[in-house]
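Only a single protein chain was left out; the remaining protein chains are all shown in position.
Take a look at chain A:
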C-alpha cells in the first residue's frame, strides 16, 4: 500500500524565501515607479507569477513589450503593498490590516489573484 508523505509547510517556506535572496534565478522584474522614477524593483519568476495570476499569464502570453524586456512597470502600487501581494503569490498567506486592506483589494482584483482572497477582503 502506498503511504502519503506531505511537507507543504516546508515548500511554502522555500518558495517564500525566493523573494528575499538576491541570487534566486529570477527571470522577470517588477519595477515600481512614481513620476517616471523607479522606486523599487522585485526579482520574480515568470512561472510562479503566471500560474498564480491570470494577469501575468495574459501578459506573458501576449508577448508584448514587457515580455521582450522581461520587466513590467507599475505606477499605482506602493512598495509595501507589492511586497505583500508578492508574498501572497509565492506563499499563499498575507497579513491585512485596516490601513492596507483597500489597496490590497484593488490590486488583487486588477491582477486577478484568487477569488477567495477578494471574497475575504470584501
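Following the convention adopted for this analysis, a residue touches a chain if its C-beta (ideal position, glycine included) is under 8 Å from a C-beta of that chain, and two chains touch if they have at least 3 such contacts; residues count from 1.
FYI, contacts and distances are computed from a predicted model.
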{"item": "Options \"WD40 repeat domain-containing protein\", \"Ribonuclease H2 subunit B\", \"Cullin-3a-related\" or \"Exosome complex component RRP45\": UniProt name of the undisplayed chain", "value": "\"Cullin-3a-related\""}
{"item": "Chain A residues that touch the omitted chain in the full complex", "value": "54-55, 58-59, 61-68, 72-74, 76, 96, 98, 101-102, 110, 112, 120"}
